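Below is one structure, written out as structure tokens; comments come after it.
All protein chains but one are shown at their positions in the complex.
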Amino acid sequence: MTLKGRDIISFFDFSREEVEYLFRRADELESLRRGETLNVANGKIVAVIFFEPSTRTRLSFTMAVKRLGGDVLDFGEVQRTSVAKGETLADTIKMIDGYKVDLIVLRHPSEGASKLAAEFAEAPVINAGDGSREHPTQTLLDLYTIWREFKHIDNLNIGIMGDLKYGRTPSSLSYGLSLFSNVKIYYIAPEILQIREEVLEMVERKIRYEKIEKLQDAINELDVLYVTRIQKERLPNPEEYEKLKGLYTVTPSSLEGCKENLIVMHPLPRVTELSPEVDSTKHARYFQQAVNGMVIRAALIKEILGLEG
Amino acid sequence: MTLKGRDIISFFDFSREEVEYLFRRADELESLRRGETLNVANGKIVAVIFFEPSTRTRLSFTMAVKRLGGDVLDFGEVQRTSVAKGETLADTIKMIDGYKVDLIVLRHPSEGASKLAAEFAEAPVINAGDGSREHPTQTLLDLYTIWREFKHIDNLNIGIMGDLKYGRTPSSLSYGLSLFSNVKIYYIAPEILQIREEVLEMVERKIRYEKIEKLQDAINELDVLYVTRIQKERLPNPEEYEKLKGLYTVTPSSLEGCKENLIVMHPLPRVTELSPEVDSTKHARYFQQAVNGMVIRAALIKEILGLEG
Partner (left out) sequence: MTLKGRDIISFFDFSREEVEYLFRRADELESLRRGETLNVANGKIVAVIFFEPSTRTRLSFTMAVKRLGGDVLDFGEVQRTSVAKGETLADTIKMIDGYKVDLIVLRHPSEGASKLAAEFAEAPVINAGDGSREHPTQTLLDLYTIWREFKHIDNLNIGIMGDLKYGRTPSSLSYGLSLFSNVKIYYIAPEILQIREEVLEMVERKIRYEKIEKLQDAINELDVLYVTRIQKERLPNPEEYEKLKGLYTVTPSSLEGCKENLIVMHPLPRVTELSPEVDSTKHARYFQQAVNGMVIRAALIKEILGLEG
């Protein structure tokens, strides 16, 4: 199996076999998890082009490259660049590609931006989020966090809670989970923020699901509780945000009656939806997601660049 | 011949011999063109100080340094720096120079800024554009792109089109071409944007030239067509910009009747003055200018730092 030279545009491009292959490769990078730097990417330069801010993703990719021994060429802030002069994405990508970077990591507000970039670039392109749908390495790190915990994903009960309608994570995680067998998803949200029909249509032959309004109604069933932020900027007005944000907050008492080995995940940053008091419970895994994200991205980059060792 | 330790402030500081020497050195860096990293600049740190944004130039220099095996110290955005507190350029430069960087690459909105910086810095200084006149490495990469194509620059017919009055490239390219023999320049622009008299006075003993209004009147004579952007910010008012920008747009049909081996160049970013349909013609060379820019800058840095190998 090889991912060498592959563009990573959509999570749908991966087979289950490839995903599990990447998880095993990531597990081999145990030294990165301890903070050691490998030298396998010496002399490799990865362009990091973010057309919208996303600290966590940018730093995670940057750290992955540096821990492999490579370096990044950071495009910098878009407002200060030639893009502000009206340059097209195709021209920007062709320029960067012309500098002969080894890989392009692209974040862009428009759906399809990464696919377009991949058409114009000789270097492989990794989609680090474009528009409201695709962010394949986020899905990869979410699944990897579950897999690392349970050693499998089949047969698990996963609760996804918060803004399921406007958030990107709930739908992309649903697609990701549909690669596996006998997964059940509990969609936990108020009606107004429930998962969209189009998502359910895509996954319903692969997973079982239930839409519920209250965490208590499923807490005893869950292996994973994935909490997401209710994003003010996705909601039609601030009043709706104020009304909803309080209702879906996870605290230690929300977890009463849960399974012994339940894990709580969150893509971060969190605001009020996940109480800091959960951090010290044995269920918290959201900070470990950060290092998992760095490690799985390193594994992916290593495979795409065909690096040995 | 050595450029070791030299400040590169003005293109006029170069002799024809030095320019051609750099072209040959750049051709030897073929491995950079293929995306390999050399180790000749290991441990060298180049300060990249941009007082105004210029993505292309900043990334090109940064990539050149990294591909040589060195690293950069990026000053960051000026609005967020001590400069915003009222610090003088001399003080900023002395501070950076005090960190013992190996080379300073400076972009500044004021004419003479690089010369001033060179007076205060022990490290060599490369002018990456100061004010509206000098940007020596841009001229170098433009000439290198022509030289790489034709193996000579003497005797060529060069069309320069667009905003010849307010743009920096047309005048600096004219000066650059005046180092060579028997070059003819066609200045293609509306009267209001024609090349300034002071430029013609400086080059008229070295080159032949003709001012024309329409590309068609010279297209069959040209070896090179250098298209430039009509920059809104240089024009007295937006109406003038709207009126002019449409008139000087190059499309495949504009090139009808051209020489077989005509090359079309553009400093990029482009907006509307150069149609993307030209990209797939055999004449397009503007994206190759990007990699040429990185390579010739690497060659220059290698010479200034006196690096072997």
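We just call them A and B in the order they show up, numbering each chain from 1.
Heads up, the rule we're going with is that contacts are C-beta pairs under 8 Å (C-beta built on N, C-alpha and C of every residue); 3 or more make two chains touch, one makes a residue touch a chain.
Values in this document were obtained by computation on a predicted structure and should not be read as measured data.
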Determine which one of B:F75, B:Y187 or B:Y286 touches the chain that has been left out.
B:F75
Among B:I8, B:V40, B:L59 or B:I96, single out the residue that touches the unshown chain.
B:I96
Note that subunit B touches the chain not displayed via residues 42-45, 71, 73, 75-77, 80-88, 90-92, 94-96, 98-102
In the whole complex, what residues of subunit A lie against the chain that is missing from view?
32-37, 39, 53-56, 58-60, 62-63, 66-67, 69, 71, 77, 268-271, 276, 287-288, 290-291, 294
